[in-house]
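With one protein chain withheld, the remaining protein chains of the complex are depicted in position.
After this line comes chain A, so read on.
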Amino acid sequence: MKNPPATGQSISRIEGPLKVTGAAKYSGEYNVPGLLYGYVVNSTITKGKIIKIYTEEIKALPGVIDVFSHENRPSTAWFDMKYADMDAPPGSPFRPLHDAEIRYNGQPIALIVAETFELARYAASIISVDYEKEIFDTDLRSHFGDGREPETGMASLLKPPPPEPTGYFETAYAAAKYKASGEFYHGTEHHNPMELFTTTTLYEGKGKLSIYDKTQGTVNCQLYVANVFGLRFKDVKVISPFVGGAFGSGLRPQYQLFLSVMAALELKRHVRVTLDRSQMFTFGHRPPTLQRTRFAADADGMVTALNHTAFAETSRFEDYTEVVVNWSPKLYPAAHTLLDYKLVPLDVFSPMDMRAPGGSTGMHAIESTLDELAYQLKMDPLDLRLKNYTMIDITVNLPYSSKELKECYLKGAEKFGWANRAPEPRSMKRGHKLVGYGMATGIWDAMQAPARAEAAMTRDGKLHVKSAVTDIGTGTFTVMTQIAADELGLPVADVIFSYGDSKLPFAPIQGGSMTTSTVGTAIRAAGKALRKKLLRVAKRMKDSPLGKAELEEVIFQNGYIILKDNPQAAVSFADIINDGHHGLPLKTTNTGVPNMAKLNKYSRAAHSAVFVEVEVDEELGVINVTRALTAVAAGKIINPKTSRSQILGSMVWGISKALREETILDNQLGKYMNQNLGEYHIPVHADIHDLDVMFIEENDEHINELGIKGLGEIGLVGVAPAITNAIFHATGKRLNQLPVHFDMLL
């Protein structure tokens, strides 16, 4: 009997029972005898110099082992470059405990190592530090208009600068009859994954380390540690089988990794460093961004001119960039475009990627302005998008490899009931509530990077697949198992996927919605190679029923190689290994690479259409997202269940971004004020109502052999603008600052 393919099936997470029963071990849960605990002391000033850290009385506390600061830290690599991880933007990476200079509030300035966590934390609370304070600036809003060009480097491969201007924007805009414009402000956000950042470093002797780390890239951390501390690559093992969310915060090695490794090497002991929730606010964040848009259209609703400018915060030491302004001409092919992106360096830590970096920022401005344009034109916002629909990406003059966005619009609108929308703002009511419908488009690049994977068949007929990739909660473990199962025609129960360990075959950092395409392609390459090997061995077996069959003449199914023409002629995988290979595993390690010759002929992107209903209390302004639907076109969906969960999570995030979460920055103190989950508001159950997800499958033969585009970001990008557009429809008020506070509607 033929198995249905595993890909395309809704399979529950394989590791789910481990997670919900608490059996899954996270990086802070590897306990060994003699483990020491480090607690970080953070700067309480924003800018200046450390004059003195009073460590003597701290060191005298019974149970305190040592205190490390810039004054006594062991020497590490001298050159900046050694600190540059795979995700480092151009500039000079932050080096913990490097010198006396304070670059931002909360900078780690010392590590206290003690026999218990509680003692280390207490010692950190009483340590005294003398500083010399300097004047600082953390206020992006006072810099509208005075940014500078970003430095470009390797980062621009994945984050291209804005395309060159086309046509004559100013002339076209001045002459246009229908125009819309806006100024937008997005505040700082922090990732706040549930799991705290922890590194447990086991000192194995002779320069060897086993490091349990919370990360989105085991190999990235391995490289960083080896480079910074001058260790041999193979002596550093970074293990991260379970990651309790990261959302980009684990893309770069964080300072607890550095400090844990430093202390372990210096003390020749096992050392764990855990950052508490407030310390999670002391590295990396979504940068605050100011934007300005000016769009124009002709009387038929054809968009003619697009101007989008952004001023984004970065640190004084790295030029972190995002793709904020590049998206509008990809969706709406106007003849006259003027796109600009500038950085404003301030006294903060370097921003870092946070789910849908840039896209979720820029698309809010774009889709809000387009919505406004639809009202100017007295056109349905959906019709305006359909009118400007394109299968060509004009920014690169290439067709999309696939684009089922139109189906997302149409099927999404139908299921949502978009036709019931009354065109005028403030025209729909329900009791005390104004009702609004809003919609927006989402777009995200479909990317792929090289990766390696190992596939092995063992004597029990099981397929073992290995990759260093992490599973940050997205379902990677399950999805990779499904892809591997189909390569050999096995049920998923016969596939064992090992991951989250730097000693396994190379995988890049898990980000940018490219993990499934990247690691999936490597697994496919390994699977194909293993099929060849199995067939070759099978044919060599005594009296092999497969004769001289070529790969195209057989099928791999249910644990057998079977002749297509004669299903009776079959050899089991177990027999191949036991009888043909002396019971020894048959192994292969292969590389999956994007087929650039093919890919360069297309523009590649995932798309979404988001439809939202809000209720706004007419008297009090209180806003609830009562219904939301996202229709997603992102290539082949490997696992509808985990995929749906990923989109649902993104939609909750979108509600959060539009209405809830913000890091409060006090510019007079130069610091974040709500560094805890009580005051950093992410949605609670009572904020989440009816959410619906539709997938419009794309059969994309160009993107990669598996037809995968990735789902990590696309679910978020369109949600916030759909909500603010719905608020406009409900109230007639256009709110361009996120998050929206309900009192803005009073």
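Please note the rule applied: a residue touches a chain if its C-beta (ideal position, glycine included) is under 8 Å from a C-beta of that chain, and two chains touch if they have at least 3 such contacts; residues count from 1.
The rule we apply is simple: contacts and distances are computed from a predicted model.
*Asks:* For the chain omitted from this view, which of "Xanthine dehydrogenase YagS FAD-binding subunit", "cytochrome-c oxidase", "Inosose dehydratase" or "Cobalt/nickel ABC transporter permease" is its UniProt protein name?
*Replies:* "Xanthine dehydrogenase YagS FAD-binding subunit"
*Asks:* Among A:269, A:681, A:702 or A:734, single out the residue that touches the unshown chain.
*Replies:* A:681
*Asks:* Who touches the missing chain here, A:125, A:142, A:566 or A:600?
*Replies:* The single option touching the absent chain is A:125.
*Asks:* Determine which one of A:214, A:466 or A:660 touches the chain that has been left out.
*Replies:* Counting the whole complex, the residue in contact with the absent chain is A:660.
*Asks:* In the whole complex, what residues of chain A lie against the chain that is missing from view?
*Replies:* For chain A, the residues touching the absent chain are 44, 118, 121-122, 125, 430-433, 617, 619-622, 624, 660, 664, 666, 668-669, 671, 673-674, 678-679, 681, 683-687, 741-743, 746.
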